[in-house]
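With one protein chain held back, the other chains of the complex are shown just where they sit.
Letters A, B and C mark the chains in the order given here, with residues in each chain numbered from 1 onward.
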Amino acid sequence: MPSHPIRVTVWNENVHEQREEAVRARYPDGIHGAIAQGIKEFRGDQVQVRTATLDEPEHGLTEEVLAKTDVLTWWGHAAHERVSDEVVSRVQQHVLGGMGLVVLHSGHFSKIFRTLLGTTCSLRWRGADDRELVWTLKPRHPVAEGVPNPIVIPEQEMYGEVFDIPDPDELVFVSSFSGGEVFRSGCVFHRGNGRIFYFSPGDQGYPVYHHPDVRRVIANAVVWTAPAQAARDVPALRQSPLGWFEESAKESP
Amino acid sequence: MPSHPIRVTVWNENVHEQREEAVRARYPDGIHGAIAQGIKEFRGDQVQVRTATLDEPEHGLTEEVLAKTDVLTWWGHAAHERVSDEVVSRVQQHVLGGMGLVVLHSGHFSKIFRTLLGTTCSLRWRGADDRELVWTLKPRHPVAEGVPNPIVIPEQEMYGEVFDIPDPDELVFVSSFSGGEVFRSGCVFHRGNGRIFYFSPGDQGYPVYHHPDVRRVIANAVVWTAPAQAARDVPALRQSPLGWFEESAKESP
Amino acid sequence: MPSHPIRVTVWNENVHEQREEAVRARYPDGIHGAIAQGIKEFRGDQVQVRTATLDEPEHGLTEEVLAKTDVLTWWGHAAHERVSDEVVSRVQQHVLGGMGLVVLHSGHFSKIFRTLLGTTCSLRWRGADDRELVWTLKPRHPVAEGVPNPIVIPEQEMYGEVFDIPDPDELVFVSSFSGGEVFRSGCVFHRGNGRIFYFSPGDQGYPVYHHPDVRRVIANAVVWTAPAQAARDVPALRQSPLGWFEESAKESP
Partner (left out) sequence: MPSHPIRVTVWNENVHEQREEAVRARYPDGIHGAIAQGIKEFRGDQVQVRTATLDEPEHGLTEEVLAKTDVLTWWGHAAHERVSDEVVSRVQQHVLGGMGLVVLHSGHFSKIFRTLLGTTCSLRWRGADDRELVWTLKPRHPVAEGVPNPIVIPEQEMYGEVFDIPDPDELVFVSSFSGGEVFRSGCVFHRGNGRIFYFSPGDQGYPVYHHPDVRRVIANAVVWTAPAQAARDVPALRQSPLGWFEESAKESP
């Protein structure tokens, strides 16, 4: 965890909120507003939170913004294809260089998530007011700190297996739905020097981002994916002559 | 998969069957009889199946029997503590040397499973006629071949998380229960030169071992955990002088 | 392993062989020729091997060719950027749908490998005639069958850590070099319904693809990554109404 406040950029495509009255009523400050609010609620001075949306120039994710972002959270659904490949590639470089990334719900189909994982990230779904129970498999994982086991979400969109992802490096949460399906709802992936956390609860059609336990998990994930060092370090090719490390070895006893 | 028929030993403590009329009615040939029958049903000439039970001398698991066993399946519940430490240690050596092991249901608390995994293997449970749905996360895994996704088990004991096991090397199945719980119900572990598959469906109180899909998974697991080589090879300490591999290298071009 | 012969397509950019006399002398049938020869040498009737190269229309990797390919092996180095994005995307879909992929040596920087893994796949390197020792960590893994531990490669390009890949699903080989570096030289990745094996030994500047143990590993990997079912099955989004699986359940007892 960095010693300075963690600089969080909450990204949202912000499309449903523009088009649908019901969504606007549910999230008057936008989905990004609700997510940002939740992070601040649980982490206070530990974080500095800003937001960015699709319609801003370069989607609000300029090189300058990313360079000053420790952790990026991502929500998208209706407009994945409108995100430019250039911005996706830029975000990927920052993640590989150490920036934390928290991908939420329908972000499973975002370009950035699919680019970082390499698979289709497809799944089973249903919008039918299922109850979701989010079960913790690793009670001592920092991302699960302080939440009940299970988290009960009264109404939710169903996401079910098969979720086409590489095996997660850590599987923190698995959800069940009242219709019977299961889903790997909390997954850790390490890519390059960056930490990625995928968390599936949350939808434009339900008030899930007002749920205190969901907010707490997202806030935990922000802290946990934050890099220890602010400077980016993208892994790169290195040519190393024979014996290149001998010199530094001489400095050791 | 060995070219000869896979030699399977189906082990059962065989205690509930002796004590309880209802269990005897459900499993007239014992739980081991039902499991053995299922394996033969699905694999025919590909397998040679024998059974062994707690009350036999050395629990039927002498060195001679194990030396001729490619895959051992394990069912126990009421009498884990009556299994001798010597036999447990012997089985462990055979698994580390390459013998396949399929641990079933309440075998999660067997000495052999806990010894091989090192954790408590504890879990949440309830006997209340839950419906279990067994979901496949890896549709192309050989253990999942030919079964529907999900497998529907109308009545079952509930097993729920937190299941205290090391992270499985592969997570093939996750179950949900009508009461809402989830459980990692199909787990692969590699230990030494042996393959271990844990599969949770099955109980003395329900006719689960007569369920064709459950039988098929167990039969698949027997084939998949069978070693390619019959000879045991327990990893051992080796002292290797400088340059020990040069000689063999000379034989290569 | 499919019952019919495994249909293997050995892909090579075939650029060094055109430009450099020394490479042509070392690999008179091209690097692809040597790789194909090695696979046939060890697997005979078990395989049907064809080759394809960069300069063919669509790089020889048309939809028709891929549809009839069980396993694709990939070698590239000087011309990664000349591989069209369309072909890369097509190959990715086939891998996610079940086609096996064996990526060799400098293929670590190929578009297809980076696309499937999501990371930079960068590493440390040196061309200075190091001896490479390829150590088996999993002696019973099918890919390591029949090779000595270690495999001794008298002269090789050095590849060293940090190798920027996601944690492999299985780490089969680790190499050391006479200059002191280490490298994860044999890595398994599961992506979608496909199996990927990366194997680092091999270079245009050394006769590594004539080395019998290297050939044997590649031949093993071809068999091991071959799908059990020839038909592709790319994971896809599914909308599932409440209770969708009840009907099939009725057919079970």
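What we mean here is this: a contact is a pair of C-beta atoms (placed from the backbone, for glycine too) under 8 Å apart; a residue touches a chain by one contact, two chains touch by 3 or more.
Nothing here was measured: the structure is a model prediction, and the numbers come from that model.
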Omitted chain - touching chains that are shown: A, B, C
Residue touching the undisplayed chain, where the options are C:E86, C:E161 or C:E246: C:E161
Sole residue of B:A25, B:A128 or B:A228 that reaches the chain not shown, by the stated touch rule: B:A128
Absent-chain interface as seen on chain B, which is shown: 92, 96, 115-120, 122-126, 128, 130, 158, 160, 162, 164, 166-167, 169, 179-181, 189-192, 234-243, 245
Hidden partner chain, residues of chain A it touches: 98, 133, 138-140, 142, 145, 148, 150-152, 154, 190, 193, 210-213, 227-229, 233, 245-246, 248-249, 252-253
Touching residues on chain C - with respect to the absent chain: 131, 133, 135-137, 139, 149-150, 160-163, 167, 170-171, 174-178, 180-182, 184
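Assume only the chains that are shown with their structure count from here on.
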Centre-to-centre distance between chain B and chain A (centres being mean Cα positions), rounded to whole Å: 37
Multi-chain contact residues (two or more partners), chain A: 160, 162, 167, 180-181
